[in-house]
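A single protein chain has been omitted from the complex, and every remaining protein chain is retained in its original position.
The letters A, B and C name the chains in turn, as written, and every chain counts its residues from 1.
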Amino acid sequence: MCRWMAWLGQPVLIEELLFNTQHGIVDQSLHSRMGAEPTNGDGFGLGWYGSGEGPGLYHSVAPAWGDANLRELAGHIESPLFMAHVRAAIGSAVQPTNCHPFRHENWLFVHNGYIGGLHAVRRDLMLAIEPGLFADVQGSTDTEVVFHVALTFGLREDPIGALERTVGLIEAVAEQHGIPDAVQGTFGVSDGSTLWAVRYATQGPARTLFASSDADAIKRLHPDNPRFARLSAEDRLIVSEPFSDLPGLWHEIPQSSAVTVRHGGVLEHQAFTPRVPVSAAHA
Amino acid sequence: MCRWMAWLGQPVLIEELLFNTQHGIVDQSLHSRMGAEPTNGDGFGLGWYGSGEGPGLYHSVAPAWGDANLRELAGHIESPLFMAHVRAAIGSAVQPTNCHPFRHENWLFVHNGYIGGLHAVRRDLMLAIEPGLFADVQGSTDTEVVFHVALTFGLREDPIGALERTVGLIEAVAEQHGIPDAVQGTFGVSDGSTLWAVRYATQGPARTLFASSDADAIKRLHPDNPRFARLSAEDRLIVSEPFSDLPGLWHEIPQSSAVTVRHGGVLEHQAFTPRVPVSAAHA
Amino acid sequence: MCRWMAWLGQPVLIEELLFNTQHGIVDQSLHSRMGAEPTNGDGFGLGWYGSGEGPGLYHSVAPAWGDANLRELAGHIESPLFMAHVRAAIGSAVQPTNCHPFRHENWLFVHNGYIGGLHAVRRDLMLAIEPGLFADVQGSTDTEVVFHVALTFGLREDPIGALERTVGLIEAVAEQHGIPDAVQGTFGVSDGSTLWAVRYATQGPARTLFASSDADAIKRLHPDNPRFARLSAEDRLIVSEPFSDLPGLWHEIPQSSAVTVRHGGVLEHQAFTPRVPVSAAHA
Partner (left out) sequence: MCRWMAWLGQPVLIEELLFNTQHGIVDQSLHSRMGAEPTNGDGFGLGWYGSGEGPGLYHSVAPAWGDANLRELAGHIESPLFMAHVRAAIGSAVQPTNCHPFRHENWLFVHNGYIGGLHAVRRDLMLAIEPGLFADVQGSTDTEVVFHVALTFGLREDPIGALERTVGLIEAVAEQHGIPDAVQGTFGVSDGSTLWAVRYATQGPARTLFASSDADAIKRLHPDNPRFARLSAEDRLIVSEPFSDLPGLWHEIPQSSAVTVRHGGVLEHQAFTPRVPVSAAHA
């Protein structure tokens, strides 16, 4: 179980969203309300686009709520696009290389949920990774394996399509091992200019996922809120669970669907349908 | 807010009490039920008597529930007397020198609660410490200051008396600063052969504290429990909150009182009455 | 023993100076050539002015050479004024609150060297701190005490003067305790627009300290070096030891002296003469 958030919009000090909200992601590290567990204290990560080449990463094994460095970075780094993730480890070690977001070139990747029966399927999934990427897997999470399979299956050309093929492969492999709950969760991806998010579970309800409403709608609903006065039509948030209880701010992203957020505040919905990749059908 | 436990009895593998109980101290780091907060994830510590000179210490800033080393140590160290503490920081840094137990020579010291208005009273309390001990305070907790004041006031000769004088001083200093809730909590002390524990609050209910019943009573109540069959008349636990819901295992230690646990399973109760030390009355 | 550096000039990606130099501060964490010890692996810190309010801080107990986060931050944060410090602990704990730079409001402070007989003089020095600042000392280093004494003695109005009074006090206290080597080292201070640096030892040679030559001189000496082509007349570095062996780049700052670096590349020298503060003469 984990929680994550992503921002695409005007450049903001990261603390505006990490700390200065009623129930932001750092608060969710201690008091998640919609997660499988209230506590997400097994490390965290921040990935942001801004100065320098490609995205920057800050990974820590400390709980987000108590990490002094996170407060410093959030208060002194501005970014128009960033992702933050708080982790609740289920089995794998608490170590920096298991912290999200994961990165490959310009790409960031986060996940909330799990791959069922990981110990049994890990080898088969690792074999599906392009050999040249095999040794880039540095940690022991399911997510990092998923990310590298997705890179192999074309994430950089077609993120949602690649994740459909990746989930299709995982479900096929799980079936071979008699594992029913192959994939559970939500995924977030970015290349620094667009955000993609997926909500899906092989079995049962998928972990929650929300998109913020468009800025105009929020302002009409809460005309006197000074924080919202600063919102621009550019701004969108994707979150595991809402940052506040105010009505009209959040739209739940349906199960088995994906969204694409582009500059200008554009939010596009589409269905998410796993498909077994041809190459993997007889892996 | 914090939680702690102390064992005095037959030598046991530490994991027996840290991990192999229904609701032990490591579980309380994630799911405390009687604490001010359910999460005690800001580091922890273990102090034990056994091989080598004086007590050993293991301090970590990681949450106890996820620390791989703690599991290893608990599974491979035997001790007839140890104390464990899980921390919920309130203001002071998450760092090893802020983890309990604190140690001086043969003595260990733990605390659950707080000194009210610490920022305001810290200087006055530090000045009450014997000058030769002043620089031994390495961290920034209230507890370490309390411990060194108590050492100054005779902890090594008369632990309960020294704590009565220490609490008396703190209340006197707090009053000078207009702080009403001078002292809150429970304290645990050991010299390697005896355990002392105090429960006290200047104002309002004090944090909870429990002693295990004597072994015979426990066995009579639960004759079929194989775990309890191993209990000897020597064994006593002092804990912030019970390790299990089984009836008859725990006795609450009353507010404003102290207990002394000696080898042989002896448990003595006494009143705890703060008194202003003469030397400090005009500090 | 430690090493530090400070940059005041055009905004640069911090990695340009931390990593992309022949013998920069991160290299000095592993291979210092002029320090008392080659290894400065007991944590490090970075303080920078840029986005957000006041300076940002990143403190880590890991050796600088191996800290993945430091590489990330250095590669993604731009700053016109920053200080970095690598630490070799002598006695005090390896913990974030012992990492330099120390901060108070807009001010940063670093130190290379030591206060002689710290355990003996710590109490007297702490008593010289303005009571309202006393509890702001969070760690156990000599440097943090020096910083708070200097704040008490007017650092924010007259940095060099305040340090002269601070060193004067330390020497007076040390003399009372029969300690000959009261103060050893170099100090760096900034308020976000000016840099001050001091080199001084009560006894024997002081730790080394260098200022970079002015940009025009460097360019004349090395007209074909592409890195130096980017240097502007604004740029100045203050370092514990030179970042390269190229001739003409560095000027040693004499013992018992101080420098002030202002915007525009101005570098002013002055003598540094400890003086016992009146208030402390009879402390």
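In this section, a contact is a pair of C-beta atoms (placed from the backbone, for glycine too) under 8 Å apart; a residue touches a chain by one contact, two chains touch by 3 or more.
Source: prediction; values computed, not measured.
Asks: I'm checking contacts with the chain that's been left out. Which of C:C2, C:L18, C:L46 or C:A93 qualifies?
Replies: Touching the chain that is not displayed is residue C:A93.
Asks: Among the options B:I77, B:A128 or B:L267, which residue touches the chain absent from this view?
Replies: Considering all chains, including the one not shown, the answer is B:I77.
Asks: Which residue numbers on chain A touch the omitted chain?
Replies: Contacting residues on chain A, toward the hidden partner: 92-93, 95-97, 118-120, 122-123, 126-127, 131, 134-135, 137-140.
Asks: List every residue of chain B that touches the chain not included in the displayed model.
Replies: These residues touch the chain not displayed: 13, 15, 48, 50-53, 55-60, 68-69, 72-73, 75-78, 96.
Asks: List every residue of chain C that touches the chain not included in the displayed model.
Replies: Residues 30, 38-39, 41-42, 61-63, 66, 68, 89, 93-94 of chain C touch the chain absent from view.
The rule is short, and it goes like this: only the chains that are shown with their structure count from here on.
Asks: Hey, how far is the Cα centre of chain A from the one of chain B, in Å?
Replies: Chain centres of chain A and chain B, defined by C-alpha means, are spaced 41 Å apart.
Asks: Specify, in ascending order, the residues of chain C that touch 2 or more different other chains.
Replies: In chain C, the residues touching two or more other chains are 96.
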